[in-house]
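The complex is shown incomplete by one protein chain, all other protein chains being positioned as in the whole.
The block that comes next holds subunit A.
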Amino acid sequence: MMPIWTKSGEKHAVTLLKVQDCHVLRYVSKEESGGKTAKLLVGGKNVSPFSKPESAHEIFKEAGVPRKQKVTTFNVTDDAIIKPGTPLYAAHFRPGQFVDVTAKTIGKGFQGVMKRWGFKGQPASHGQTKTHRRPGAISTNKAAKVYRGKKMPGKMGNIYRTSYGLKVWRINTKHDIIYVNGSVPGHTNCLVKVRDSKLPTYKDCNKNPPFPTFFADGDEELPEDLFDEEIFQFTDPSVTFA
């Protein structure tokens, strides 16, 4: 995470996400998947092919791509279908766009009810016998049962969570890095899924994004760094208020 300053001098914290060897693996049509839209399977981060059996390599062999560590699905409209085997780059996103980031949260192991659910526990002194971090009562008398989904101690973390509506501040096309506002679930160097935001406020936010994606062998020559309009560039002199 890094600080970033706007032209008016405000500081925002930014997370860096690297797009590492992402390829489109397979196209699944609407009828095949049984959903509302077509799906594209995308894989990221090359990994050695020797730790999995040959049967698991079929998808990668069809696309002509080394084995990937993670395969995710994206729901895609029919005009945004990409041929399997095309690489995806960070330039697929543009600064000023809004993005949802999904990842597995940091695993905390088996945790008690105070850390996992934020219960208040019991006082430390004044006669409490062996009860300081326990849940206390778990149901009422009339219910005569414990409801399903009762908050109790258990394994915490290591589940998929999404942060919605994160602004993309800057894109580095040379190293394929996306600078995304705020924090993102997961530990450092973990695998993360970045998707156009589905929040209703940001539905019409994308002004001319590369559609269906940014092709490296195309005619466009992008500069090494793409900035949002509001970012303070370090090549400019210090900010002064008029």
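Points to keep in mind about this one:
Assume a residue touches a chain if its C-beta (ideal position, glycine included) is under 8 Å from a C-beta of that chain, and two chains touch if they have at least 3 such contacts; residues count from 1.
What we mean here is this: contacts and distances are computed from a predicted model.
Not every chain of the complex appears here, and the one that does not is recorded in UniProt as "Large ribosomal subunit protein bL19m", selected from "Large ribosomal subunit protein bL19m", "V-type proton ATPase 21 kDa proteolipid subunit c''", "Hydroxymethylglutaryl-CoA lyase, mitochondrial" or "Cell division cycle associated 4".
In the complete complex, the hidden chain is touched by one of A:Ser51, A:Thr77, A:Asn208 or A:Ser238, namely A:Ser238. Touching the missing chain, out of A:Leu16, A:Met114, A:Met156 or A:Cys205, is residue A:Leu16. Although one chain is not drawn, its touching partners on subunit A can still be listed: residues 2-3, 5, 9, 11, 16, 18, 172, 175, 177, 188-189, 232, 234-242.
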